[in-house]
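For this view, one protein chain was removed and the others were kept in their places.
Right after this comes chain A.
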Amino acid sequence: MTNFTPSEMMTVAAARALKNDDVCFVGIGAPSAACNLARLTHAPDITLIYESGTLGTAPNVLPLSIGDGELCKTALTTVSVPEMFRYWLQGGRITVGFLGGAQLDRFGNINTTVVGDYDNPKVRLPGGGGAPEIAISCGEIFITMKQSLRGFVEKLDFVTSLGHGKGGNDRAAHGVTTRGPTRLITDLAMWEPDPVTKEFTVTSLHPGVTRDQIRETVGWKAKFAEDVGETPAPEALELEVLRDLHARTKAAHEGK
């Protein structure tokens, strides 16, 4: 087997979750790497959309920011930001939204706003940006995040964007008709919501990962599906394409 890092495993697993006919709302960081890896491997026709207004973009290197020129230059077209949020996101044209965050709970609710009290913050984070509406308007949501006790918490300090709320039918009770978080892809495992409780449940462990590692990195009592599989390790081609993408990106951002 080829050697790979947990972070590479996470990106590859997230990329595999995307389909060739998906229209994907992409965030910066891990989601951006995963979406572009999908485009460069099994999903060449995937439509990638960044909230800066770039529609159908195919960056040669990963953007540092959500509005890099590379995104605009390689896009089919670039629309204004109000149009992006009104016609494309709110209009229901996005099949998958990719989110990450500072804190996540077992129902896929996310906090990117504040650690501590909102009016008296311990750490003031950037805030929601597009997330509150991405979370409710995309057909489904994939979350990708590295597992840690700091990030995977029993109770969020602030609910920036809605996942499955308090679980069960709570999402629908908020008047939201989209599916919400359907996959959580971490550096250790693949999780899916339980069909009834909507609590994230481990469905597949990445190669070499133990159940104890899962428990030690999650601030709630982690649940496991009846059949927990093993995530197929990254293939040589997936790793090669991903590493090339990162190398090109590094060279481009350090180039001048």
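The rule is short, and it goes like this: a residue touches a chain if its C-beta (ideal position, glycine included) is under 8 Å from a C-beta of that chain, and two chains touch if they have at least 3 such contacts; residues count from 1.
The rule we apply is simple: contacts and distances are computed from a predicted model.
> Which protein name, taken from UniProt, belongs to the chain you can't see among "Tricarboxylic transport membrane protein", "CoA transferase subunit A", "NifU-like protein" or "ABC transporter ATP-binding protein"?
"CoA transferase subunit A"
> Which of A:11, A:78, A:144 or A:186 sits in contact with the chain that's absent?
Reading the full complex, the residue touching the unseen chain is A:78.
> With the full complex in mind, choose from A:54, A:201 or A:231 the residue touching the hidden chain.
Residue touching the chain left out of view: A:54.
> Given that one chain is not shown, which residue among A:89, A:104 or A:245 touches it?
Of the listed residues, the one touching the omitted chain is A:89.
> Per the definition of touch given earlier, which of A:59, A:165 or A:219 contacts the omitted chain?
Checking each option in A:59, A:165 or A:219, the one touching the absent chain turns out to be A:165.
> Determine and list the chain A residues touching the chain excluded from the picture.
28, 51-54, 63-69, 71-73, 78, 80-82, 84-86, 89-90, 109, 113, 118-119, 121-133, 135-137, 158-162, 165, 171, 174-176, 253, 256
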